[in-house]
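In this view, the complex is presented without one of its protein chains, the others remaining in place.
Showing subunit A:
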Amino acid sequence: MGGELKYEIGQNAYIKLVLHALKHKTSSVNGILVGRVGKDDVIEISDSIPLSHSQIGLLPALELALIQIEEHYGSQGMSVVGYYHGNERYDDAELGNVAKRIGDHIHKYFPQAVVILLDNKKLEALPKGKGLSPVVEFYTKDASKTWRQGGGSDGGGRLTIREPSSNIVLLDYISSEKWKEVVDFDDHLDDISKDWLNPGMFK
């Protein structure tokens, strides 16, 4: 496996995770990707759920979030298909151990699990270019059970955004400071009236 895996991320899922990282510029952020296996075995990532912006290595909040996410999306026929992570430092482009371990956990239940890592350099270059590709790197587990970066020249699957204009919409949201609105699970635990599903975000 590994070589043929195809992932397609929806615009809202994609934009939400980038905005989440932008809201917390000075800390690591993470979140969960949910979706389903679509036709031609393409894994469709339909939504992203922002989890944390502090103390990412601790279990309790993660466990709670996973229970509630599975409960909520399970009823819509979706399940957890991956994980996303934004590193604390701008020039840190490595997939860290915590991210790998959370990825491992998801992989146990969903073998085609994907881990998405936000790419700060690509994000910074976004306003200058007209790139259609996502400003993230992605990793999948290869046969030897290690996380390998995909999308390179040697294959390793591919990740595309469903709507081609997503980066333009994203830029628009960045300039209107829409990232202020993103609520993550951490925020919810601090004040339960804040909704981590961000229902009104793209309306």
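By definition in this document, contacts are C-beta pairs under 8 Å (C-beta built on N, C-alpha and C of every residue); 3 or more make two chains touch, one makes a residue touch a chain; residues count from 1.
Rule of thumb we're sticking to: contacts and distances are computed from a predicted model.
Considering only "ER membrane protein complex subunit 2", "Ubiquitin-conjugating enzyme E2 G2", "YAE1 maturation factor of ABCE1" or "Vacuolar fusion protein MON1 homolog", the record for the omitted chain gives "ER membrane protein complex subunit 2", by its UniProt protein name.
Per the touch definition above, the residue from A:4, A:41 or A:92 contacting the chain not shown is A:92.
Within the set A:57, A:111 or A:164, the residue that contacts the chain not displayed is A:57.
Think of the hidden chain as still there; on subunit A it touches residues 26, 28, 54-61, 63-64, 67-68, 71-72, 88-89, 91-92, 96-98, 101, 189-193, 195.
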